[in-house]
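Below is one structure. I have some questions about it.
Complex shown without one protein chain; remaining protein chains in place.
And now, chain A:
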């Protein structure tokens, strides 16, 4: 190249300058467009990952002239929390109202990112929720979130396979194991009683919760003190039981949410699925081919005749400290899946398969008497609603991601036979204690 022509060179320089300017402009673009005009409805940004959520948003917007919801699905679970943490750390970019699972609430309460909705009248709702659910989201008169759905546990089972192999519905975990042995003998080990998803912290906690585990003693009113006992006797009892089930080839260990797990549910490889209240809808979508063959029964008990229950999952709407209009945001949190919003809950129950926390919805005929074709016409909520009401209060740590991580990592390594199950819990206890101390907590 021998470009000596001055004008050509000038145009090259101009082009380079133009490209640079464009690049810089592109980088600085995308400024916040959240400012509202003085008139017109207030915009409230909501992050949530409920299925079939758009019609619920549309319903809210069509029934409110002063508030308009702008909904974003920022990912399910940890994906959303990661984005939320980043936005909170950055000081901007967080929504007004955010969907948070119960176990995540103390994390955000501790860092003071949640608005106390008690100031905006949220305490009026207290009577619409059972005690344990309201305690998950509040501390005295301070209300940090409005409960939406929860996950009381039950045993979903294949009725056809139960009668084929002459199994009876187990009332206790001992009976459950007996049936599992019978199944193993009848199928030469091809079928398992269930799949134990050691990758799901919520599932593991739900099972321990039923046995009376109290992994954390934590009061948000006294945030610098915490009691840690993730290896307490009930947890060890539960995990020793499952160590035996897995070790004798009675339960499989495929991670939940994987193709192998879904296939097992559909193929009859697993004859029971220890599920949460949202489980029936979930099962229906992942094991379509088995429609009509499933039934629901209460979770087996540790003590015969007892009615101890645990929760797996469940979520709420909280208002973040970045909200410019916390009052409007509180209205959204309270009303979008409101305790008396039967129309929204119709969508929530029939399309999203949520298990409602609000008593008026729980006790409505639309929910209690709903027949599920997938369960051969059974009214499965007969099983789940009493379970929900029998759940004992439970407290989480303000570092639940770390907690779940330690428990699941430990148990997964135990499954890989790198350690025993109870030793894995002891390791988790030591790691979590060390972490909490490093974080400045006084560990009791």
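Here is the rule we use: a residue touches a chain if its C-beta (ideal position, glycine included) is under 8 Å from a C-beta of that chain, and two chains touch if they have at least 3 such contacts; residues count from 1.
Following the convention adopted for this analysis, contacts and distances are computed from a predicted model.
Chemist: Write down which listed name, "Aldouronate transport system substrate-binding protein", "ABC transporter permease", "Dihydroorotase" or "Fe-S cluster assembly protein SufB", is the UniProt protein name of the chain that is not shown.
Modeler: Not shown, but named in UniProt as "ABC transporter permease".
Chemist: Looking beyond the chains shown, say which of A:250, A:276, A:415 or A:428 touches the absent one.
Modeler: Going through A:250, A:276, A:415 or A:428 one by one, A:415 is the residue touching the chain not shown.
Chemist: Taking the entire complex into account, which one of A:43, A:85 or A:379 touches the absent chain?
Modeler: Reading the full complex, the residue touching the unseen chain is A:85.
Chemist: Considering the whole complex, not just the chains shown, which residues of chain A touch the missing one?
Modeler: Within chain A, the residues that touch the unshown chain are 9, 12-13, 16-17, 19-20, 23-24, 27, 78, 82, 85-86, 89, 110-111, 198-199, 223-224, 255, 257-260, 263-264, 267, 269, 398-399, 401-402, 405, 408-409, 411-416, 418, 438-441.
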